[in-house]
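Quick one: this structure, given as structure tokens, is what I'll be asking you about.
Now for chain A:
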Amino acid sequence: MASDEVILETTEVDKSFGAVHAVRSVSWKVYRGRVNALVGDNGAGKSTLIKLISGALQPNSGGFRVHGEETRIGGPAGAFNLGIAAVYQDLALVENRDVVMNMFLGSELTRGPGAIFLDHKGMLQQAHNVLDDIHARIPNVREMVRNLSGGQRQAVAVGRALIRGGEIIIMDEPTAALGVEQTQEVLQLIDTLRGQGKTIILISHNIQQVFEIADYISVMFHGEMLGTRSRDEATEAEVVAMIMGKRSP
Partner candidate 1 sequence: MPIQQPESQLATSIRSIQRKQVVQFLLDNGLFIAFVLEVTLFAIAVPEMFLRSRTIEAILRLSGPAGIVLASYTITLISGQIDLSTAQVGGMASLMFAAVFQLLEWPLGVALALTVVLTIAVGLLSSYLIQQGIPSFVSTLAVGVVSGGIGFLIINLAKQPGMIRLVRPPLRDIANFEVAGVPFVIPLMFVAYAIGWVVLNQTKFGAHIYALGGNPAAAALNGINAVRIARIVLVTNAVITGMAGILIAGRQLAAQPGVEGLGQSLTAALFAGVALSGGSGKIERTLIGLLFLSTLTIGLGILNVSAPMRQLINGLAFVFAILLDSIRQQMATR
Partner candidate 2 sequence: MKSKRYLLAALVIALAVLTLAACETQTVEVQVTRVIDVTATPRAMTFHDAAAIEAETAPHQCQPLASLPTEFSQPWRLGFINPNLAHPFFGEWSGAMKSAAEFYGVEFFESDAAGDYATEPDLLETLLLNDLSIVGAHGPNVYEGLALRALDEGIQFIGIDNGPSEYTPIVYGIPDGIAGMRGAELLVEGVRKRQAEDWAGRELFFIELTHGGIPACVTRTGSAASTFKEAFELDDDHVLMADLTTGRSAEDMVNDTMTAHPDGVFAMIPCWDGLGIGPYNAVTEAGNEADVMLVTLGGDEPPAKFLKTRPMGYYGFIEFQPYCEGWGWVEVALATLEGLPFETYQVRKAITQETVDQRYAELYESE
């Protein structure tokens, strides 16, 4: 554990929505090149925390250190610039657009003066490259996203994160809606990403799955960060107990 390098750190991050105190002074470390799982019951504050990290929300107080440097994450664009890319639970895909356009959504390649015109050829090439790198099985990148399987969609969303230059890839319940086979596909995808040195933040309900793939397991309860365990040190029973709110000694 000591040998692993911290790539992202939150320091006493706090977020309230009116009377609801969603995230309470969370200080959390995310390790480079590892799968960092974030677990907790519904309403434990996981989604809020990753929205703060991905810039979709701004904290009431507290700060972030990325690559050891104090920083502000001002919106999704700011997060992209820091190499943080979120793959949301609904994947934020546009059903009526093809794979390539979805992968480059909001960061389209352009050519010509003023960056007005799309570089269709360049995007096609890069999309192929990225999808090949993560071993995604998408036969036709001009296919509309609405015709893709759950696993393929996940690959498109991850592909988008990589295209953005994502070093830290946040995956929110990536397997929640998937069948067995596609779940395996996604776990393989996560493994592939780790193999390429990417940092993964994985949010999941599925403890078994977390133990199968994660390197670190962090538990949230009622907006607080209860603690982080290395997978090798922790037991399923301990983690489940923490999810139920038992602080470990």
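Behind the choice of candidates: all candidates are chains of the complex that A comes from, given by their letters.
Simple rule for what comes next: contacts are C-beta pairs under 8 Å (C-beta built on N, C-alpha and C of every residue); 3 or more make two chains touch, one makes a residue touch a chain; residues count from 1.
Since this is a predicted model, take the numbers as computed values, not measurements.
Candidates 1 or 2 all come from the same complex, and the one touching chain A there is 1. Taken in their complex, chain A has these residues touching candidate 1: 56, 75-77, 80, 86, 88, 90-97, 101, 104-108, 110, 115-118, 120, 146, 160.
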